[in-house]
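Only one protein chain is missing; all other protein chains are in place.
The chains carry the letters A, B and C, assigned in the order they are written, with residues numbered from 1 in each.
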Amino acid sequence: MYGGISIIELLAMLLGDDTPADELVAKTYAESGAGGTWRAALHDGFVDRTQLPRAAVQAGGGGGAALTATAAGGSGAQNGNLEVTFLPSSQTYDGRFANNPWLQETPDFLTKVTWDNVALISPDTADALGVSSQDVVRIKVGDRALDIVALVMPGQARGSIGVILGGGRTRAGRVGNKQREWVGGGFDAYKLRTSAGLDFVTGATVSRTGTRYKIATTQEHHDIRRGFSISATIGDKEIQKKLPDLVRETDRAGFADVAYKAEKTHPYYHDHEHGRGYSLYKEQTYDGRRWAMAIDLGNCMGCNACVVACQAENNVPVVGKREVTRNREMSWLRIDRYFRGDLNDPEVVGQPVACQHCENAPCETVCPVGATLHSSEGLNDMVYNRCVGTRYCLNNCPYRVRRFNFVDYHQEFNDARNNVRKLLFNPDVTVRERGVMEKCTYCVQRIQAAKIKAKNPAPHGAGERGPIADGTITTACQAACPTEAIVFGDLSDPESRVSKLHGDRRQYELLGELNDKPRTRFLARVRNPNPELAPAGKPAGHH
Amino acid sequence: MASPSEAAAGSDGEAQAVFRGITDDVSRVALNPTPKWWWPAFGVSNLMLLCLVVSLYHLFTTGIGVWGNNNIQGWAWDITNFVFWIGIGHAGTLISAVLYLFRQDWRTSINRSAEAMTIFAVAAAGIFPIIHTGRPWFAWWMIPHPNDMGMWPQFRSPLMWDVFAISTYATTSILFWYMGMVPDLATLRDRAKERWKQVGYGLLALGWRGSARQWHRYERAYLILAALSTPLVLSVHSVVSFDFATSQNPGWHTTIFPPYFVAGAIFSGFAMVATLLVPLRHLCGLKHIIKESHIEAMCKIMIATGLMVGGAYGIEIFIAWYSGNAGEWFTFRNRVLGEYSWAYFAMVSCNVLVPQFFWIRKCRTNPWIVVGLCILINVGMWFERFVIIATSLARQAMPGMWGYFSPTRWDVLTFIGSFGLFFTLFLLFARFLPVIAMAEVKAVSPEAHAGKDHH
Amino acid sequence: MTTPANDDETPGAADAPPPDRPGHADGPDGGRGDDGDDGRGTGNGNGHGSDEELHGLLAEFETPGALIAAARKVRNAGHTEFDCYSPFPVHGIDPAMGIKATRLPIVVFLGGLTGLVLGTLMQWWMNAYDWPWNVAGKPTWSIPANVPISYETTILLSVLTTFFGMWAANKLPQVWHPFFRLDRFARVTDDGFFLGVEAGDKRFDLEQTRQLLVAAGATHIEECYVDARPEARTMPRWIMAAMAVLTMVALIPVALVFKARATKSPDPHWHVFSDMDYQPKLKSDQPFADFADGRANRGELPGTVARGQLKADDAYYRGIAGGQWLTGLPAQVEVSEATLARGKQRYDIYCAPCHGFDGAGMGIVPARVEALGGAWPARNLVERGSAVITMPNGQLYNTISNGYNTMMGYASQMPVADRWAVVLYVRALQRSQNAAESELPAGSQVR
Partner (left out) sequence: MARFLFPEWTQPLKKYVITPALLVGPVYIVLMAALVKDPQTLRVGYMPEQPVPYSHALHAGEMGLDCRYCHNVVEQSAKAAVPPAATCMNCHQTVLPRSEKLLPVRQAFFENEPLRWVRVTDLPDYVFFNHSAHVTRGVGCETCHGRVDRMVRVWQAQPLTMQWCLDCHRNPEPNLREPANVTVMGYQPAAGEGAAVKARLKINPPTDCSTCHR
């Protein structure tokens, strides 16, 4: 864009050849004998029939038992003999993407930490060390020492400190440089990592430095373990009670029962069974298309691809660390992560939550100006330019998926240096200003584009107008999902994938007892753990 | 006719002296040179008002983000302050209208200042629904008017009900207050010595001359306004409570809210009236008009409403448990035992325990104790709204979006500023307008029947 | 404590010197106030000026009870144009004076009813009729949700009717009244009880009425005069002038608005609130200074191939087959009436301006050049023996796409399919322009 040159060109120039890079590559391609034209290969993105041969592998016997023992017991090492493992960051990898604010603000899929890298300590070890989350600890290995903020992480192995790499850079750029506590930037974990121990080192000593450092997480926005102890217990107990309702799961045996219906598995609210079927008034009906989504929890692995895709597609602003600590992250799609069971060896459950597009949307009733209304196709439309920002809809949304622009998150564009970043915006989506509410729209810009395209006559010929075939419209999150956990489509077409998933016996509505009639439905996960890996005393699946 | 009036009626000149005494004492407050205590008080109020101006400027130029509100607690101090002030703004109309309908003659000593307080509290409350919006410059979209968007307001929203309820209430309160004040403004007109006051009060008094034919219609209109204000005052806080009661959130979605809010409003309103009047009667030398018995009566009402509010707290919890609704029950357990339990216990102790001191006579008669307890009650009532709004929102149905609210300095400044607005207006009122309804006090005094034949 | 109002307890004090009335020393009505005071100063019936007119008699009583008794007497004496004045409503005076119950409650009821109907109609019309929104799947009209607002509008209109109705019925505001001229009357808002009989009453007689009032127990009786000079009753000129000026000033914005409506302006329109009207995003047709070409639109990036833009088919995209111009048509081009119609439409839009609708080369552009004194005929596409007739389809397609000689390429204006349609149409045009009459279908030959 700025007339730079690529590595290939630079190397070629050093060799005295100033052919442009694309020609060099094309030439190499032609010489490689891969067949076909370079242009075609570039278009397809791959060259057919060049994959590696399929290999046959077999699991070695008995390995599982050993793994189980380690996971459950851990090393139980004492301070001074702790293990430190170096983990690539899920956001900045080894630090190379540190200057990308989208990634910096994407919450890590397990820790939900943004803008910083941390040292993960298991709850037991943390208790033994007297360390709690947000304490800055000094990790010493030999003569090397690192001050880094600790995060008590359920599921981290006992006696092992997981140090996440990728922070503390000083020349990454305006975003990625190590900054003040309120801005983030993390800690330089390479102070501890030598070529002698690239993946892990042992013999570490951990001590508290006495200072604290605010971590910005998008879940448990503050440390629930601090303060009044009953409060933490109440919250934790409640989460454990709610979980089977929110994230429904079954095991192979449960699923084998032909009468299994995820809808009926967990009556958290006692009237769940008979909360349906009666209405005081005549409800609205939808004659035409009915857009809907299905999210298969069995496929979702919490990789965050959908979160970033949504951010890119929908002009979702990056708000910065301080705003995240104030619970003001703007991401329209969040992946809730919960721990279940023993905190030292928990099961992790995740759930992507965006606007559910309820047919009886509680947010709509309360808007005084009609800024959020239902479309004739069942979308819960949000009109940014009508919004006066009472935030009542946010308060009344049981799923808490609405996001408010508390300050002008696009103020940086007043600065000419950021001009080029305007190119990041999707021109088909409004860039929201401060004071308005926003939320997932089911990528309505894509829906509208497809609808117009389907109705427009073909470039020539006498106006062919076709229906929108199932799969023509993909939402950004769906397109990015590597496991196809998200399916979007039209419920009025009984053959569409989404219709079939909505009829699946694994489907259930999130908080269905409220009778909001969400258009997004979840499919219960079928857990099928290896019995040898399942921890002792915890049967695989527990319903 | 009661016997004291007969005694008073014995001498006609005495009756006139009594009336003149009332006129003198009340007019003196408005017409005499500014008392020494007024300027420092006004200065402090103005400083607080300045806080409001500064924080509003910062708010309008930066956004709601200057406050601690977030995507979990969309409302926090802003709406807490709004409900707090609107609650306080209930006592005035209640004293004026309801007690008038019940023929509680003692109200005449306090109704004028209580009404004034109502209006100023409604003014302080009224700014919050507007400034709490993200784009206050578009708040006028809530007023139904033809426009080039072809859009109308959405009347199912309780916020629209609020718009109508509060504007009706503000209008009614102001008209009621002003109408009641006209004869007294005429008194000030006729006694003012400076030309600007003569003209000013003269214009405000509309040429009132106490004609019997005019008194006749005036009294009838006053009665009608009282009759209209009584259901209105009950409806306003009910409508405010609908903001919460008609929502879907556990902790908000409660049928008990309308009566509970109204009781709380009367409770806090009387506490505020007492807080203001106890010093006022000392400072303005009105002890013989605003008598100790009036303060005591207000204290007794506070015991009653405090118990009602306490009962509501108990019933809320009972119903949450009895409903068997797991989410509801959790919200209430969390309220009492969760991370906001400090706010809950502040609320209960201030609202339920504190008024119990009023059973003791000394606590009702000692001005320091009365003011102290009343301030505590208002603190408690603020916490009640905070508990309902912020703590209910903190832990709703999705544990993935649980959070904790921390106010910023701008939250505090805005709140202080709203007090500044209230006190500034009240001090201006206490300085320039008749703080006591002279005509009404005269009308209910035993001397009003002097010289009548007994048939 | 004494106040000016009760300095004069004795009737004689009515002869007190006239008070100062500053502010009326000059102007057309200067001295009017003094005249009024003179009238009052000598107000006991002797010697007031001829420009004074008797308004009535004002009697003072000591107690409310005395006032009631006096009112009854005056009424029994047949007076109707009289009124009692008191600092507070004296109970029992209404029957004594014969005041009929006011009709205010009925008016208020009607006002409230109007409020109820208007409030309900407004909500129905706005939410259920004019634009029925689908709000949370609820019915567009359901009474319960509309009760609070209907209720509030009912109360609001009732209150407004009460308030304004009462003042209107009382004929207030009326800051001027003859009795205000009497210093004593100032006590009516303090401790005085007065009964005033107006001179306009048909039973009024100065002496008899005075006797009646004395008999009724008045402690003090005064005559009240009004200034009868016309200049005291006409508005001062400056008020008229101010009103006229105000009216003129109010018309200025009206004039400005109508000017704005009637004229065109090169200035961009005024955004009252420009929220999100201009967003930081870049749209395809926006300028963008950070790129050398000044455009935000990047077009195709060199060295990349977008999905679906491989365009590997030479015959279709370039009109070449086997290194030669394509002579037939690519497989994608369907020879049909629809294609031909499309081709004609596109030809008429893009080609006809130069080549003419008949293809003869004299379109509007060459005609314009000629009119301006130049000469630049476009190529005749249909001329018998022209190279255009013999050139292969592929070459014709290529000429449309990339231009030839002074003709620019139309690849950016016409999609590929359209260009082939135009090729098809040009062929048809050539054929039709050079057709023999015998080739026409039977029945359409020129007779």
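Here is the rule we go by: a residue touches a chain if its C-beta (ideal position, glycine included) is under 8 Å from a C-beta of that chain, and two chains touch if they have at least 3 such contacts.
Quick caveat, the model's predicted, so the values are computed rather than measured.
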_Left-out chain, listing which of the shown chains it touches_ = A, B, C
*asked:* Using the document's definition of touch, tell me which of C:T114, C:Q345, C:S401 or C:N434 contacts the absent chain.
replied: C:Q345
*Looking beyond the chains shown, say which of C:N76, C:Q211, C:S284 or C:S336 touches the absent one.*
C:S284
_Selected from C:F61, C:F163 or C:F180 as touching the chain missing from the view_ = C:F180
_Using the document's definition of touch, tell me which of C:I106, C:M235, C:A387 or C:A442 contacts the absent chain._
C:M235
*Given the full complex, what residues of chain C touch the hidden partner chain?*
19-21, 29, 32-33, 131, 173-176, 180-181, 183, 186, 226-227, 232-236, 239, 243, 250, 253-254, 257, 260-261, 263-270, 272, 276-279, 281, 283-285, 287, 293-295, 345, 348-350, 353-354, 364-365, 368-369, 372, 374, 376, 406-408, 410, 412-415
*What is the set of chain A residues that contact the non-displayed chain in the whole complex?*
373, 375-377, 379, 381-386, 428-431, 441, 444-445, 447-448, 452, 455-457, 459, 463, 465
*List the residues of chain B that touch the chain left out of this view.*
146-151, 190, 193-195, 198-199, 202, 207
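The definition used in the following text is that only the chains that are shown with their structure count from here on.
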*How many angstrom between the C-alpha centroids of chain B and chain A?*
49
*Interface hub residues of chain A, defined as touching at least two other chains*: 362, 365, 370, 436
*For chain C, residues that touch 2 or more chains besides their own*: 133, 135, 138, 275
*How about chain A: which of its residues touch chain C in the complex?*
1, 20-22, 37, 39-40, 42-43, 281-284, 315, 358-365, 370, 373-376, 384-385, 410, 413, 419-420, 422-423, 425-427, 429-433, 436, 459-462, 517
*Quick one: in the complex, what on chain A touches chain B?*
219-222, 224, 227-228, 230-232, 234-235, 238-239, 241-242, 246, 268-271, 323, 326-329, 334, 336-338, 351, 353, 362, 365-370, 386-392, 394-396, 398-400, 402-408, 434-437, 511, 514
*Complex interface listing, chain B residues touching chain A*: 62-66, 68-75, 132-136, 138-139, 141-142, 149, 151-154, 156-160, 163, 243, 246-249, 324-327, 330, 333-334, 337-339, 341, 393, 395-404, 406
